[in-house]
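One protein chain omitted, others in place.
By written order: A, B and C. Residues from 1 in each chain.
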Amino acid sequence: MGSFKGHALPGSFFLVAGLWWTAKYSLWHATRRNKNVGSTRLASRASQRRLEIIESSIVVFFSFFGMLAEQFFAGGPKLRLYDFTEKHWEYLMNWQHATMYLFFGLAGIVSLIIHTTEAFPLTLDRLMMAIAFFNEGFLFFYHLHGRSMLDVHVHQLLLYAIFGGAFVAFLEVFQRGNIILELVRCCLTVVQGTWFWQIGFVLYSPSGTEWDMKDHNNMMFITMCFSWHLAFAMLLVGLLYCAVSCGVRSRLKRTPPMEMGLLKPSERDPESEDEIL
Amino acid sequence: MGSFKGHALPGSFFLVAGLWWTAKYSLWHATRRNKNVGSTRLASRASQRRLEIIESSIVVFFSFFGMLAEQFFAGGPKLRLYDFTEKHWEYLMNWQHATMYLFFGLAGIVSLIIHTTEAFPLTLDRLMMAIAFFNEGFLFFYHLHGRSMLDVHVHQLLLYAIFGGAFVAFLEVFQRGNIILELVRCCLTVVQGTWFWQIGFVLYSPSGTEWDMKDHNNMMFITMCFSWHLAFAMLLVGLLYCAVSCGVRSRLKRTPPMEMGLLKPSERDPESEDEIL
Amino acid sequence: MGSFKGHALPGSFFLVAGLWWTAKYSLWHATRRNKNVGSTRLASRASQRRLEIIESSIVVFFSFFGMLAEQFFAGGPKLRLYDFTEKHWEYLMNWQHATMYLFFGLAGIVSLIIHTTEAFPLTLDRLMMAIAFFNEGFLFFYHLHGRSMLDVHVHQLLLYAIFGGAFVAFLEVFQRGNIILELVRCCLTVVQGTWFWQIGFVLYSPSGTEWDMKDHNNMMFITMCFSWHLAFAMLLVGLLYCAVSCGVRSRLKRTPPMEMGLLKPSERDPESEDEIL
Partner (left out) sequence: MGSFKGHALPGSFFLVAGLWWTAKYSLWHATRRNKNVGSTRLASRASQRRLEIIESSIVVFFSFFGMLAEQFFAGGPKLRLYDFTEKHWEYLMNWQHATMYLFFGLAGIVSLIIHTTEAFPLTLDRLMMAIAFFNEGFLFFYHLHGRSMLDVHVHQLLLYAIFGGAFVAFLEVFQRGNIILELVRCCLTVVQGTWFWQIGFVLYSPSGTEWDMKDHNNMMFITMCFSWHLAFAMLLVGLLYCAVSCGVRSRLKRTPPMEMGLLKPSERDPESEDEIL
């Protein structure tokens, strides 16, 4: 993936994922808080489940598409791992990226199974997400040997976002539905996305300007830049959360709730996520 | 900030913040404990909220004043980040300090929004404080490259107080209102304040005596000195807590509570912090 | 244990243990979830306790057999620790392995005592398991000095599985019966088992091919390989869990439950694990 596109592509995915999750969790949180004024019309339990299934399907699709792309497109290893004639590993980079996608794909499949059947406990989806993030960070961590100082540093900063996301997802196994943790994870995913773009600009600048890889001032600037990305992500996630909250409330005000007698069955829906837990 | 004043100034802020928080949390804890004897007269829910709003406003004001000062006073970068003619970063130090203030400012703004509207969940203020402390420590951590041994060591010790504060604030997201955690955070903030002063005295001694930056004995002494600062901060916080507790109790004894019938509405105040959580 | 067999043997043990635990916890979880349809016939409290006693006895037996084997078989130290004539430690490797077995043996003995008498609190078995894993990792950690790069790396990766298992077992002290944590521990134990086999193949390949111990590409491949082991273990544990769950449900459907009046006493069995806790 040693190219600008190779960093911009996953960056865009994580950015979209972070924003999408923010919208989703904000909507559900607003729904839960305004239950008594009939907000379940906006996001019923059945529609929540349907959304999760669609999201998981998309994750599975892109993961397996990514794995195939790494293997067969543009000089991939075509499933060959070792060159026995010349005695060296083939395309280890592509294999590593495919392994990262594999874990996100597994997380997607498990999430699909959880929301279509009742085979697994519900919190398993957060655990799988934590493992997928952890595995991504784990492979990156042992990826950095022998690179130049600034290259190592920008990837190390990326690890903060990745391992942070893994840690928060693991906490969510025990505190599912905690909106604070969910927003922190969204925020870290957005940071991961924008930081992938930043890495692309630093290492493979499309404008052609090259960064001095050994200048200590560059390192200090990049560190500060990571803080700015974090602040920007917090701002973005916060604004989106407010927009969704306000949207839900204003829509609830305009359309008065139906009679309570009709609403009750759906409110007491036994398959609802936050009542089971 | 390579000067005595540059360390004494933030030190004084943290010292004042630590003592102020100690007084605030001690008062509220004493109020909660003595509820049955009518202590809500001393700190009603409305007055608590008013206090939080004032505190947040002050934090926001000083943060943005600090950012402006770093940018425009005494040789600041005046918002210029890169010198294209000489190809180097401008005033990275000032930019880094401004970034630190930015996060404290954001924490203040979020706290303001939380206590004036109901847009965000209440515990978000502790999370923002944890992130602000973490960001401060994060920038300091990558700040130390290439300095002399004792200089690095005194800043590393500072990181104990900063990251400790961030960790405790993060725990408070899940255990809000736990007086033990609150006092530990106050204590670490006081240590941070006094240790900034200590750093000023060690690196830029106003009396002119210079410390040998490579002497191992100096390092051993400084380590022990940090323990003393911690003990001193514990003593200070403990005494302040006792004073406030005693003050509340003696004042409650002197003025007998009003009739219970009048008090009940305010006791059951639905916006009270520790009942919502 | 510097041989292929010396790694394959513990590997097989951990693999079997991981799979056995998966089956056991899956069965009990399915039993708890289907309580209302009379599943306690399949795994009553008394049979659970009996199973634990048998398992602990086997653990104790193999631990002490392993200790004896390390001491007396094939050139062991025969309980001699120091050679006073030549002034050096004897067979430190064998002694270290015996020490690892000792802690697993202790864990087994404590588990036996817990499930036959009521002398210790129930959760102590998880703590002893956490300590046994921690001790194994602790001895491995200080085992690696002066070895070649790839040798160190494969053992470091093993530490992820060992310390991960210890950490999860420690969490279970506070969250006993959490099926997610139990399955994670099973998974990490299976990884430990298969990774021991992998180490055997890398360091003492039975086919005679030697790995270049200093090639960075080998290190990158091995890191990725660990991810594959993890994915494989997750698949294995997941399939086993599903198989057991389906088995329990299909068997419950075929044989309708006895009358409720007869079942109640055993359902309310006061010595049941998850009600005491």
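The rule is short, and it goes like this: contacts are C-beta pairs under 8 Å (C-beta built on N, C-alpha and C of every residue); 3 or more make two chains touch, one makes a residue touch a chain.
All values reported here derive from a predicted model rather than from experimental measurement.
Of the chains on view, those touched by the hidden chain across the whole complex are B, C.
Within the full complex, the residue among B:53, B:152, B:213 or B:234 touching the omitted chain is B:234. Remark: the omitted chain is touched by one listed residue; of C:102, C:159, C:213 or C:242 this is C:102.
Of the listed residues B:50, B:78, B:216 or B:251, the one in contact with the hidden chain in the full complex is B:216.
Of the residues in chain C, those that touch the hidden partner chain are 88-89, 92, 95-96, 99, 102-103, 106, 110, 119-121, 123-124, 127, 131, 135, 138-139, 142-143, 145-146, 173-174. Listed for chain B, the residues touching the missing chain in the whole complex are 175, 179-180, 184, 216-221, 223-224, 227-228, 230-231, 234, 238, 241-242, 245.
In the analysis below, only the chains that are shown with their structure count from here on.
Chain contacts here run in a simple line, from one end chain through to the other with no loop closing. Between the Cα centres of chain A and chain C there is a gap of 32 Å.
Centroids of chain B and chain C (each the mean of its C-alpha atoms) stand 45 Å apart.
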